[in-house]
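For this depiction, one protein chain was excluded, whereas all remaining protein chains were kept in their positions.
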Amino acid sequence: MRMSEKKTLMDLIGDIDRRVVFGFLFLALVGPLIISIPLPLPVTGFVKQYHEFLESIPAGAVVGFDVELTGATDPQLGPDLTLVFIQLFRRDVKSVIWCMTAESPVFATNAINNALKTLGEKGATKKYGVDWVELGYIAGTETGLTALMTGIRQVISKDMYGKALDDLPAMKNVNTGKDFYAVIWHSGSAGSVPYGIRQINGRFGTPMLVAVTSNEFPLYVTYLAAGQIRGLIGGARGAAEHETLMKTAGLATAQTSALALGGVVILAMLLLGNISYLDKRRRQRK
Amino acid sequence: MIDPLTFAGMLIAAALTLMTYSMLLGDQPVAQTAENILVGATTGYEAWLAIEFIQRAGWAPVATGKTYFVISLILGFMMFFRLHRSTAWLYKYPTAVVLGAGFGVAMRAAIFSQFLDQIRGTILPLTTPDAMTNINNLLMIILTVTATVYFIFSHEFKGPLTGIPRLGRYTLLAAFGAAFGSTIQFRYELVVGRGLFLLRPEIVSYSVFFLILILAALAIGYKTKKITWY
Partner (left out) sequence: MSENVYKNQLPFAVLFIVGVFVILTYFFQVPPEISAMAGDLTTFGAVIASFGILLGTLALVRYHVVLMYRKKKNWQFSILTMIVLAATLLTGLIGSSRGKDFLWIYNYLNIPINATLYSTTAFFITSAAYRTFKLRTFDSAIMMTVAVLMILSWMTLGNLAFPATIEIGDWILKIPNSAGFRGMTIGVALGLLGIGTRAILGRYREVLTA
């Protein structure tokens, strides 16, 4: 047998079949959902800032609310969306909700219904048209948003349910981006935050609060640092921290143990891959 | 108590989820079935919502007296001429309106939010009472400037000046490293989300049954070479 054909332990470590990697990862991510492993969850400054801004919105104010969740991103940010509606309804803040993606109106409605159910008696006092309005899907991404913020009634005269906007008390004195106390932007993973900032905060100076998936979070910290947005949270971890601040343990918190084990798997894979590579390089230099 | 239609839907969703995950074992008809259902369902969904939006924002204004909105509908219909080579040039007119409006709104706002506000955000105080804040602010200024300078490809930096784009490159690499870490987190959250669905008490036993069924079908298909496996 030639020396070059003999595979060392290091070679084997660096050449694990990808289906084995898939299997380990699947077990790490799904296992803790079956056998719950509660872990303490520290709250970061980002989430505190987000939460405090929501708590500072005065009663009776009207906020704009863009929801862009999809089936894929709802498990991560859906819990936070429900929490935000709970905070808004609890504080008697009114919201006007629209969606820049076609799939999202369903998730917005679900989150509102969940929030009202959680609030119990207080939720039962909230009325559609008075405490919230759903405008539905607005096509055209940035162009559509620009038109909407320039004049809501120029784009649509009726809400998602076919009710005339002028008949809805929450829409009184609300027609442009300037008329909102703040705009909450639940982007999911749509990449829409830059144009949202351009057309709302950039044009009208309206404060914005943003929730995105974890992959987009690093991209938008720069807008937070520049003061263009007042709060930013990312992904299920951010949603779980928000649940901790709100003293509820919901769906987002349940995911953090699974994510922790997933983190162990990726770190182990990086370590094994690099150990094997460095060993191979050392042998080649010899 | 879940109604029968919802329960049936949840079972179908569980089966389709596991069929889609079977693509991790290779591209085969089980995974392809799920993909093709997705294409049909997504296209139908988006198309119907587009029709409703056209009715709300394009036709409704015409019906209430703003007759000039019919121009948007005419331009919209001109898009369909794209489908035939001899009439495809007509598609350029509505595209020109969309692009003109799109570039116009993006450019006029980008100057402020992506340029001036970002520069304004970089001008930070260096003489605050807190030393750590001063250091962080100085770092922020230096790293932002060097990262921006890195994108100047029309000028060659020589001698000691090569350090500037190099520091910019290291800053960008640090940003990409942070983005990589966050992307991993995001992707794992997606899997956990699907896991939560499959493990719902109402359907968990069916999920296990579908998993065994799909794996058995794939194993038989693979052994007997009856399915094309890529």
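Letters A and B name the chains as they come in the text, with residue numbers starting at 1 for each one.
Basically, contacts are C-beta pairs under 8 Å (C-beta built on N, C-alpha and C of every residue); 3 or more make two chains touch, one makes a residue touch a chain.
Computed from a prediction, not measured in an experiment: that's the story for all the values here.
Colleague: Thinking of the whole complex, not just what is shown, which of B:Ile2, B:Ala63 or B:Met107 touches the missing chain?
Modeller: Only one listed residue reaches the unshown chain, and that is B:Met107.
Colleague: Which parts of chain A face the unshown chain closely enough to count as touching?
Modeller: 16, 18, 21-22, 25-26, 29, 39-42, 44-46, 70-72, 74-75, 103, 105-106, 138-141, 143-144, 146-147, 150-151, 154-155, 160-161, 194, 214, 217-219, 221-222, 225-226, 237, 256-257, 259-267, 269-270, 272-274, 277-278
Colleague: Footprint of the hidden chain on chain B, which residues?
Modeller: Residues 5, 9-10, 12-14, 16-17, 20-21, 23-24, 32-54, 57-58, 68-69, 71-73, 75-77, 79-80, 82-83, 88-89, 91-108, 110-111, 114-115, 118-119, 121-122, 136, 139-140, 143-144, 146-148, 150-151, 168-185, 187-188, 190-191, 193-194, 197 of chain B touch the chain absent from view.
In the analysis below, only the chains that are shown with their structure count from here on.
Colleague: In whole angstrom, what separates the CA-based centres of chain A and chain B?
Modeller: 13
Colleague: For chain A, which residues count as touching chain B in their complex?
Modeller: Those residues of chain A that touch chain B are 19, 22, 25-26, 29-30, 33-34, 72-76, 102-103, 137-139, 142-143, 146, 155-158, 189, 194-195, 197-199, 201-203, 213-219, 222, 225-228, 234-237, 251, 254-255, 258-259, 262-263, 266.
Colleague: Any idea which chain B residues touch chain A in the complex?
Modeller: Those in contact with chain A are residues 24-25, 45-46, 49-50, 52-53, 56-57, 60-61, 64, 98, 101-102, 105-106, 109-110, 112-114, 117-118, 120-122, 140, 175, 178-179, 182-199.
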